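Shown next, in structure tokens, is the structure this report addresses.
The complex appears here minus one protein chain, its other protein chains still in place.
Each chain gets a letter, A and B, in the order it is written, and its residues are counted from 1.
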Amino acid sequence: MLKHILVTDSTLRDGNHAVAHQLSAHQIAIYAEAADKAGVPIVEVGHGNGLGASSMQVGLALEDDVTMLETARKHLTKSKLGIHVIPGFATIKRDLIRALDIGVDVVRVASHCTEADITQRHLGFVRERGKEAYGVLMMSHMASAAVLLEEAQKMELYGAEGIIIMDSAGAYLPSDVEEKISTLVNGLKVPVGFHAHNNLGLAIANSMTAIASGAKLLDATARGFGAGAGNAQIEVLVAVLEKTGYITGIDFYGILDASDLAEKDVMPLVPTIKSESIVSGLSGVFSGFAKHVTRISKEYGVDQRDVYRELGKRKVVGGQEDLIIEVVMDLVKNRK
Amino acid sequence: MMKKLRVAILGSGNIGTDLLIKIQRSEFLECVLFIGRNLSSPGMAKAIALGVKVSDESIHAIEKDPDAVDLVFDATSAKDAAHHWAILDKLGKIVVDMTPAKLGGLCIPAVNLDEAVKQRNVNMITCGGQASIPMAYVIGKTQKDVKYIEVVSSIASRSAGPATRLNLDEYVDTTEMGLSIFSNVKKTKAILNLNPADPCIDMQTTIFAQVENPDMEALKKEVDIMIESIRDYVPGYSLLVSPIYENGRIVIMVKAQGLGDYLPKYAGNLDIINCAAIAVAEQYSKVENQIN
Partner (left out) sequence: MTEAIRHLITEDCRKSCKDTAAFNVLKDDVILVTGGTGFMGKWIAEMISYLNETENLNIKLYLLARDTKKFEDEVPHLAQKEFIKLISHDVRNLYDVPKEVNYIIHAAGTPDNRDHVSQPLKTLETFYKGTTNILDAATRLPSLKKILHLSSHTVYGKNNDESFINENYLGSLEVNNVNHVYGESKMVAETICAIYRNQFKLPITVLRPFAFIGPYHDLDKPWAINNFIRDGILGGPIRILGNGETIRSYLYASDMAVWILKTLVSGQPGDVYNIGSKVAVSLNELAQKIGASINPAIEILSKSSKENYTNISRFVPETKKIVNALGLEETHTIDDAISRTIVWNQLNKK
């Protein structure tokens, strides 16, 4: 029985986190072309925090949304163009309408894992326009399987045709993946997906566990280029999926070439698991905080590992980067 | 003898009920009518217990006896507020609008209270707006060439009800408009985060401004003055992180902790817009009585 796995390549979106959202139009063009050539089904493009997120809070992007999306659209012929959208950052009037007009095919509307109802209007809007809509639950390690299912069911009702849970902090162990994915697969009608981060070196293993538990959608990036310690490495994932009998539709040599190109021309460094990534993963902190924590800790002379522990204790969610400054200032004060 | 301004509250939900309790403490205001659509709601029960006249007839309650009311707090919805204003305008009433309807002048009491009360419809913008716009105003006033202002508010998940969640886009639009008007900076951005952490977090707002050569001295001085002004009507408002200049941007962080009148203290987002609204209504009353 042929088992198809739909892979979304998030190199040009999650990868943007790794370069403080400084991906250039040129880099987007060359990678999009390579991914298209390799037959990648969905190529996700944009600021690390999605549409309309370019801000001082989470980082100003080098290119604006219109440029990024128009550039990608030009270079994707067979592959679909996808975007990540967080209500509270992106609005329908100001951002989403324009994105759909540019030719975005797939919209993944995301919320913190307990706040799915903020996605109702945006998902509804995408479906009204006849485009593909997915629901995304971020920082999903912070909710139990039962709560995740409840929230996912809401998104399903709002019109999502697939639900992806993100391990935004790289905190999951395979047993966590198994529990949560199988709960969702049993309780939902639509396909379920997993987005891995590699802080504990488990991105590929977690992705394969997700598949074994019934997931049909996976996110991955070239060389794992993404926030913090990076994501599941797409070329490795494709190799392992094919070896275990799954079909991705991605040309193996094509994706190897695309990743080689990405290593050479898109990323300054190939992602590795640094010491602070491990602490971040253990503390359950959003991977997108990495660059901010490093910068601000250095500026004020505090140990960034302590900062991660404190952020984890406060259960900070994605989008709350401003709290990093507060935590650092507190550490400075207490040091005296 | 001080004559209290007679006010009606339209909308018996959390905002309306919290306003009711605050008005009981006011020297300048008297709540003569608490209006909702549902006589058995907790707000109504509270009003009845306080001995305030209640009605479930919505705007008709005022139409029936317009001379009994001077000022109306509209805590319903943007759509309903527009409908209500059409009627209240003709009846010559003053409206303090708690919704994002933006029918009248936008008001931040610490900034433009006197001008605002010259109009008969005053809009209280948004909770995030009341927290951040005073700071944006100070930045606009003390800094040269502000290119961009951005505001991020984090509120407890529990303090964001269905109305907030379904209207995030409107919240963003209205707050950005308010920021622009009061700071005179064209490019603005507003972001809202909901945090489900337990115990609930207090409302926290960070204001960023893109300025090349900041005058931090002048800024700090004016910020302190502004904080004191705001604390006059929002006692729970405080500076969390003193203004700093980091990475090409001015950063100010403020916190709004509620008084705990109706909702718990963490719902500072509710409190700040309500305290501001009370300040506006009291000013109308003072002007009526020709005080200051």
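Worth a mention:
Note that a residue touches a chain if its C-beta (ideal position, glycine included) is under 8 Å from a C-beta of that chain, and two chains touch if they have at least 3 such contacts.
From a predicted model like this one, the values you see are computed outputs, not experimental measurements.
The missing chain, though absent from the display, is touched by one residue of A:R94, A:R127 or A:R309; that residue is A:R127.
Shown as candidates are A:H17, A:R108, A:H122 or A:K216; the residue that touches the absent chain is A:K216.
Residue A:K154 is the one among A:H75, A:H122, A:K154 or A:K180 that touches the chain not shown.
Counting the whole complex, the residues of chain A in touch with the unshown chain are 1, 3, 117, 120, 124, 127-128, 130, 132, 150, 153-154, 156-159, 161-162, 184-185, 188-192, 214, 216.
Within chain B, the residues in touch with the undisplayed chain are 37-40, 56, 162, 165-166.
By definition in this document, only the chains that are shown with their structure count from here on.
Taking each chain's centre as the mean of its C-alpha atoms, chain A lies 36 Å from chain B. Only residues 148, 150, 152, 154, 157, 162, 165-166, 168-169, 172-173, 189, 191-197, 204, 206, 208, 210, 240-241, 244, 246-247, 249, 251, 253 of chain B touch chain A when the two sit together in their complex.
Within the complex formed with chain B, the chain A residues making contact are 55-57, 87-89, 91-94, 112, 114-115, 117-118, 120-121, 142, 295-296, 299, 314-317, 319-320, 322-323, 325-326, 329.
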